[in-house]
Structures are given as structure tokens and as C-alpha cells.
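Of the protein chains in this complex, one is absent; all others appear in place.
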Amino acid sequence: MSNPASINGGSAVAMVGKDCVAIACDLRLGNQSLGVANNFEKVFQFGHVFLGLTGLATDVITLNETFRFKTNLYKMREERDIEPETFANLVSTSLYEKRFGPYFVGPIVAGINSKTNQPFICSFDSIGCIDYSKDFAVVGTASDQLYGMCEGLYEPNLSPDDLFETISQALLNANDRDALSGWGAAVYIITKDKISKRYLKSRQD
Amino acid sequence: MDIVLGIKVSDGVVIATSKAATRGISILKDTDDKTRDLSDHNLMAFTGESGDTVQFAEYIQANIQLYNMREGHELSPYAVSHFVRNTLAKSLRSRKPYQVNALLAGYDTDKKTPSLSWIDYLGTKADLPYAAHGYAAFYTLSLLDHHYRKDMTVEDGLRLLKLCNKELNTRMPIDFKGLQVKVVNKDGVKVVDGEW
Partner (left out) sequence: MSVTSAVSSDYNSGVSNVPIEHQFNPYSDNGGTVLGIAGEDFAILAGDTRHTTGYSINSRYEPKVFSVGDELLITANGFAADGDALVKRFRNQLKWYHFDHKKNLTIKSAARFIQHLLYGKRFFPYYVHTIIAGLDEEGKGAVYSFDPVGSYEREQCRAGGGAASLIMPFLDNQVNFKNQMDPDSNGTAKKELKYLKLDEVISLVRDAFSSATERHINVGDGLEILIVTKDGVRTEYYPLKKD
């Protein structure tokens, strides 16, 4: 396990519903096989845009702080919050800047555009290539399991409540088949005028 | 094989470090201090590559003290832990990274809350109720998981530490020459005397 992206473990997933998006992550931070913390959240909020960051934990922290800094500056210059599409490009260029010495992360972006009210999600590789998605996006050490769960459970145009159930079941069951993910989970359900955050009870092994 | 342990209790933080300084197959010293006082209410305990450790700890210590002198107030444990993390994270992608793992124990005198941060050489930071680095983690975390309560006092914390110490003494393959124990609370950093 000398792959930097799987030292600490962790997974995140985002989904699109009808006039809503959801983004969720596990809470584990580990050191190889040893669980170190069960309060390490991997989803961060910048205005009405949400960023899931998995991979090497030190880079997760660094990038969260970098994007907080950049979005704060953006807000001061533009006198408005950053939109999801714009933020996705900011993530992309920030990661590609380190093309030959990358941050070892797997990011996903989720949000609803405040002008058009269009839901938006996408994921990235570690050097910033954007993967736009209409349905779901997955990253992290349980990405294989998440792909299987999402392909199996997802359907388009779910209501916020149904989307919550779908993304939660996808994350929980994927995490239970990954030794490096789990130890709790956090789920955000985002609609045009309401953001709800819920912690899930999950297996602790 | 160094031991670095920390337990956060309701009114302070207990820190324990092994007193043996080893190099290869030899124990060079049985009174080693693997901690540095960064300021009145901030303590750093550390392990890692010998040479890097003390160099790094004293670099941090100097910078924290410089900040205190320039700004005329003490940096909060939160700020200190981020400064340490940031220093290690920057060092990680340098020509020769510091190979130092640290625990930061602090007491926030404004918020009146204790603080314990686990930081590894990569710059990974986790704020935890109890923490350990290296092999000691494998032996003690299960005990701490079982017995830890968040309303414990410093006395309870020291009792729990005794349990950990006993386990380490029975399970560790080499003599670590006992523990040096320190407490950080509203009154600052104090060494806890006694047989450890």
C-alpha cells in the first residue's frame, strides 16, 4: 500500500435528483490498517457549492483550505458566491497547476446553480480532468463498490427524501465492503432553498 | 518504538512519552524528554527520525514564541496545530521532508477548552479525544476506546494512563524506560511526578 491515495482511506459520492442534489462521505481517517479518527469529514461547503475530497488526508486538508481561500477572494471580487460550474473549473485549474507533482486526491463537486436552478455534479482525477455527470459521481477507496451500488440503485428524478435514501444506502453498503472506508457517514441533501445535513449510523468495523 | 500518548479530559490534556532514547540496538539515555513547551498553554510531544525531531520541535517552539512576543498574546491551540500541520505539509514536498510525528496538547484560555491534535509527518491532522503514535497506538487505543469517558477529570485521565502504561510494559518487546507524564490545563504545563 504505497499508493498515497489509499493510505488514509475514505470515499464520497454525489447524486442528482429532481431539483435537488446530494453529496455524502464517510468519516474514517486511518493510517494503513489502523483507524485513527471517526470524525474526519470529507465534504466541504463553499457558499452553495459542495466539494467532496477523498485521498491523501494531508492534501484533503490543504485543498479544503486552498479552496476556502480562493472562494473567499472570488466572493470579494465578484460580490457574489461562486457557482458550481465555475467552482468545478477552479478545482480543475488548481489541480492541473500541480500536473507534475500532484495532490493525491479524488474530488467531486455538487451544487445547484443559483441563476438557472440546474443541479450540477462532476468528479475529477488527481490532475484535474473533469468528468461531468448527469446521474452520479463517485470517488475514493470504495469507488468500485460505489459504482456497483449506484448503477444498481439509482433512478432519475428522485425527490429529496428518496434521493437521501438512495445515496445513503449506496454509500453505506459500499463502505461495508471496503476496509478503508466507513466509521460513520455524513449526507447533505441540497435543494434550491434548503440544505440539510444528516449523520448516518453505520457499522463500526 | 517510541511511545507518545495523549488523553484529553474535561479540564485538561494528559501527555505521556517514553523516557528511552534509542539508536539501533542501544539505549542511549533513560531520561529523554520527547516534549517541548511551545508556550504557556501549548505542549508538543513528538517522535520520528532522530535529528529531525528536536530540530523541528525547537523550530516550531521558536516561531510560536516569536509570535507571542510580536503580537503580545498567546496563540490558540487551534492556530498552533494548524501552524505545525502547515509546516509539515509544506516540508513533505520539499527536497528533504521532516520525518516527525507529533501530538499537540493545549488549553484554549479564551474558550476554556482543552485540545488534543494528532499530526503525522505528512501533515495529516486529526482532533481527537485520545491519541497515540507508532506501535503504542496498537496496544493502547483499544483500552482507551473501552474506558474513555468525555467527562473525565485529570485524575481519571492519569488512572487511565496507568492502565495503558501497564499494558505497554507487558506487551512492548523492549524496555522503554518508563514514561514522562505532563498535564496541560488552565494553569499551564506541569510535569506529573511519580513512578511511571
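The chains carry the letters A and B, assigned in the order they are written, with residues numbered from 1 in each.
We take it that a residue touches a chain if its C-beta (ideal position, glycine included) is under 8 Å from a C-beta of that chain, and two chains touch if they have at least 3 such contacts.
Keep in mind that this is a model prediction, so the values were computed, not measured.
Visitor: As a test of the contact rule: which chains in view would the missing one touch?
Guide: Contacts of the unshown chain, counting the full complex: A.
Visitor: Looking at the whole complex, which of A:39, A:89, A:118 or A:169 touches the chain that is not displayed?
Guide: A:169
Visitor: What subunit A residues would touch the chain not displayed?
Guide: Missing-chain contacts on subunit A: residues 144-145, 147-149, 151-153, 169, 172-174, 176-177, 201-202.
Quick note on the criterion: only the chains that are shown with their structure count from here on.
Visitor: Using Cα averages as centroids, what's the distance between subunit A and subunit B in whole Å?
Guide: Here subunit A and subunit B have centroids separated by 32 Å.
Visitor: Given the complex with subunit A, which residues does subunit B contribute to the contact?
Guide: Those residues of subunit B that touch subunit A are 85, 88-89, 92-93, 118, 120, 122-128, 131, 137-138, 141.
Visitor: List the residues on subunit A that touch subunit B in their complex, please.
Guide: So the residues of subunit A in touch with subunit B come to 7-8, 29, 31, 34, 36-37, 39-40, 56-58, 61-62, 101.
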